[in-house]
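Some chains omitted; the rest stay in position.
Each chain gets a letter, A and B, in the order it is written, and its residues are counted from 1.
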Amino acid sequence: MLDLNAATWPEVKEAVEKGAVAVLAVGALEQHGHHLPLSTDTVMSQGVARRIAETIDGLLLPPIAYGDAWNNEAFAGTISLGPDTIRAVLIDIGRGLARGGFKALVIINGHFGNREPIALAARALKMEHGFPVLHLDYPGMERIASEVCDSKPAAPTFYHADEVETSMMLALAPELVRMDKAASEYPVFPKTFGMEAMGLDTFNRSGVFGDPRPATAVKGEALMAGILEQSVRLIQAWLSKVG
Amino acid sequence: MLDLNAATWPEVKEAVEKGAVAVLAVGALEQHGHHLPLSTDTVMSQGVARRIAETIDGLLLPPIAYGDAWNNEAFAGTISLGPDTIRAVLIDIGRGLARGGFKALVIINGHFGNREPIALAARALKMEHGFPVLHLDYPGMERIASEVCDSKPAAPTFYHADEVETSMMLALAPELVRMDKAASEYPVFPKTFGMEAMGLDTFNRSGVFGDPRPATAVKGEALMAGILEQSVRLIQAWLSKVG
């Protein structure tokens, strides 16, 4: 495994020639309540991406630290890229990897709002540039969360500043977590949620969705391990096909 | 000073209301010879940005870890954003800061190829969105380098993987520097350098421009101190005008 932040070009040259795969985390700078940092989605996705790169002997790219979190913009410090900009960033990186002889790219997405730009970039890179991209959204998280967590998510598969994310942050970057400020909020979703452009602040006060208080690093490790296992299985199935 | 990677939204809210200024480093993922990491420009610009934010009590944004280094693309691991993408990233961030009530943005640029996209983003943000941006390219570096360095740059104001950059990296992230691999190269610049699209690999073998061997952390600290002092002076003059 090679971390491109630390590597030199001759090292990358050697790894690329051996067929190493690039791994890229896409996070966000987005509010995560009073107890988690704005970088939560970046820290988590980069944490998962690093473990994946270690396991598959991949080339770990620097993470994208900004995502599309426009619906949390009313919470201070939430700074977004537009969806077209995210797509452009990923296409530029993917084309650079393709020109550089990289074999393939695995994207680890840490933020819901990035899904579509990532999917569109992957489509463009495959269809127009013939470069294979696999994009993962924490595969297996829902199942593991239901096993290890004591609290319920605010909505199905909706994990934001809750027990799941707080546990993973406690495992990855405990120095960034203020458990003393962790508080529960189960907002009532408006009927037309997801059907109109709507700021989350219109029905959520703290920035938390669910109950972060039962979070522990041990649960976070379990979540990470499960996601890692499932991710690696998917990557290997995919590589056997695109390789 | 608030590091947005570590801060929570209520902390940012308070700082913004007090009129804090945002500070953003723009780096690159670019070859820097056999002894410096691909992240050199990001580490350096973020190092300077952090000290500036500390001095002016600013809000430090996560750095942009990719720049426009197309002319080094032949060296493995150099992965670029196109100039239009960089501009779009900066405009999105600037507009988000403006909507979020931030007072102003200081950009610390760590890579030559980013200059024009940054200048164009600053122009658009001021002219179209009324948001003030100051962009700094290590002010004072040339003077200090001529004072503290023992080697000559490969060309005037051209510092790349040389004594200047290696010294700053030794001051900021010594664990990423392999002095045992540091070697000197003074390439002969083609006559039409800067007058046509030209890969640097066509006349540079190692990725080094100059002689990194005399580099020391002490010199790096002197460079950082000088740049910091000059930067803060400029920022304060500017803020007294735009504020």
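One rule holds for everything that comes next: contacts are C-beta pairs under 8 Å (C-beta built on N, C-alpha and C of every residue); 3 or more make two chains touch, one makes a residue touch a chain.
Please read all numbers here as calculations on a predicted model, not as lab measurements.
Because all chains derive from one sequence, the complete complex can be expressed as a copy number, which is 6 in this file against the 2 shown.
Basically, only the chains that are shown with their structure count from here on.
With centres set at the average Cα position, the gap from chain A to chain B is 26 Å. Listing the residues of chain A that touch chain B in their complex gives 4-13, 16, 29, 31-39, 42, 59, 61-63, 65-66, 73, 75-82, 84-85, 88-89, 92-93, 96-97, 99-101, 176, 178, 181, 207.
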